[in-house]
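See structure below.
The complex appears here without one of its protein chains, the remainder shown in place.
After this line comes chain A, so read on.
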Amino acid sequence: MTAREEKPIIEMSHVTFSYDAPAEGGAENSEDAALRDVSLSIGAGEFVGVIGPSGAGKSTLASVMSGAIPHHYHGALYGATLVDGHDTCDVTLTDISQVVGSVLQDIDTQMVASVVEDEMLFGLENFGVPHDQIEGRIAQTLETVGISNLHEREIATLSGGQKQKVAIAAILAMRPRVLVLDEPTAALDPASSTLVFDTLRKVREEGVTVVVIEQKVALLSEYCDRILVMSKGSLVLDGTPREVFSHGDELRRIGVDSPRVARVYNSLAKDGLVSGAPCLTVSEAAEVISGLVQPASKTSCHVASAEEGAREAGFRAGSKHVATPRPHAEGAQPVVSLEDVSFAYPGRTASVDHLDMRVYPGEVVGIVGQNGAGKTTLTKLLNGLLRPASGTVRMAGLDTHEVPTSAIAAHCATLFQNPDYQLCKDTVLEEVAFGLTLQGVDERDARERASAVIEHFGLPADEAPFSLSRGQRQMVALASVVVMEPEVVLLDEPTSGLDYRECMTVMDTVSKMAERGCAVIMVCHDMEVVSDFAERIVVMANGRILDRGGTLEMFSNAKLMQEASVRAPQVIELSEVLARDLSPEFAGISQVSGIVDLTEEMVRRG
């Protein structure tokens, strides 16, 4: 709280912005404003997270803070933004950027050099830092960010997480007083995302104010001391993570997820068992639940033997706590099979070795693992973009060695992480019908089927796909997958770049396809999504499959998770802790409702 009482470093008052030129008579509060009447002040030294559904104006807010609005993007701007006491309209972008450093969403476009050191030099040289100080500054900044060992490296050879750190270091070296980051972890796996946030925390300790736009709620709640929630261009919530996440229902209405442990707490609070601000970490939640249950279980012997508890847990696992396994017919033929498949890229070290996998119709299988574990290579082997060097891949009865990729497409539809690679037609209708016509469905029939799907998704059939928002473009890509009625669906990071609501639409659609007998294989970094929707997972690391099996069983295997650098979802971690410390009955619960129900039951019993 003290930070906010200091003189604010960024102050916005009644800022409204729209990317269109001002209409006659003023466009204030017009329908298409990207920001509406936003007032806020950010104190020096704060660590602020910004969250909101897509199209809520988060990136626009960052642009206003960094001076890109009004100096780079043009439109109608009302209200005032003061950065370190100066109105951003009165000073140049170069002046503003000496106070506010910004890291762009697409860091590849931000890089100016091919070597880390040169990348660091660029800003320092430009801002005229005395040459005898440059060396020391670079060394110190690399130290802060934790990449001193990368000093001489070529940027093209770095991993995604390392690149992100270089981008942060290059900005940080200029000693800005505020650092604004736009979704720095969007392309990263959970382990690298945590490392980036560790870095940001260290940067903040050096006295730099950090403003970060982020979709990963668990990270925000753990690292930030203040969260701003945006919706439709307005600032709707502003407070500490605890304050913000106590409005769970409101957030869900807007389209923002809450950390799962906060959901557990909020559900308990709704039933009057606890009150106050929600807990944000697994250990806090475990403490709260132990506090509720413990006194009871100590006094009564009612909690039956461990054996009985375990039996009950098994019953639970089979009932409402786990995505029920879909009934794939006994003895059904697998629709996808990999037998001892190996592949190596020419001239590179990355490879996959001895992959074995079988997927049956109607299954949802998740593939998890770190960046570089070989997940994307696996999906490309499945849809025929890569051919195995040894072993066989059979997709819907076809050996990928024998048929061209474009023919496999009739059986296996892929939804890519970036929808823009998939879109190429002038209207949404043509786009969705395109895949069908490629497979020889006649034009009229294709259009009819496409129209039906478009209507189901509520998309504008006659608009150009590229004029839609990022989330809607992903929906168009999804519609073109659904319309194919494929036997197998491959999802490569289906949820990245989507907000909570869009993410749920994608996953619900996919689950429905699975219920109709389609096999779904998804590569996904969001473990909550995996645990909610996949009944089986394949854990990969270093190009090998470490293990495969039921989602819950895999996530509960702490050693395996550590080996693959994957962090199990919060609820599973929580149930593990509770099962160990409190009662074995908690074992095997993977859903928020399961924890809440059991806790309430135990409290009642007590």
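Quick notes on this one:
We take it that a residue touches a chain if its C-beta (ideal position, glycine included) is under 8 Å from a C-beta of that chain, and two chains touch if they have at least 3 such contacts; residues count from 1.
Simple rule for what comes next: contacts and distances are computed from a predicted model.
Remark: of the listed names "non-specific serine/threonine protein kinase", "NADH-quinone oxidoreductase subunit K", "Biotin attachment protein" or "Cobalt ABC transporter", the one matching the undisplayed chain in UniProt is "Cobalt ABC transporter". Checked against the full complex, the one of A:Ser13, A:Ser39, A:Thr94 or A:Ser390 touching the unshown chain is A:Thr94. Residue in contact with the omitted chain (choice from A:Asp37, A:Asp118, A:Glu284 or A:Glu463): A:Asp118. Note on the undisplayed chain: of the listed residues A:Ser18, A:Thr81 or A:Ser102, the one touching it is A:Ser102.
Looking at chain A, the residues touching the absent chain are 66-68, 71-72, 93-94, 97-98, 101-102, 104, 106, 108-110, 112-115, 118, 121-128, 131, 134, 154, 156, 170-171, 174, 347, 380, 383-385, 404-407, 409-410, 413-414, 416, 418, 420-424, 434-435, 438-439, 466, 480.
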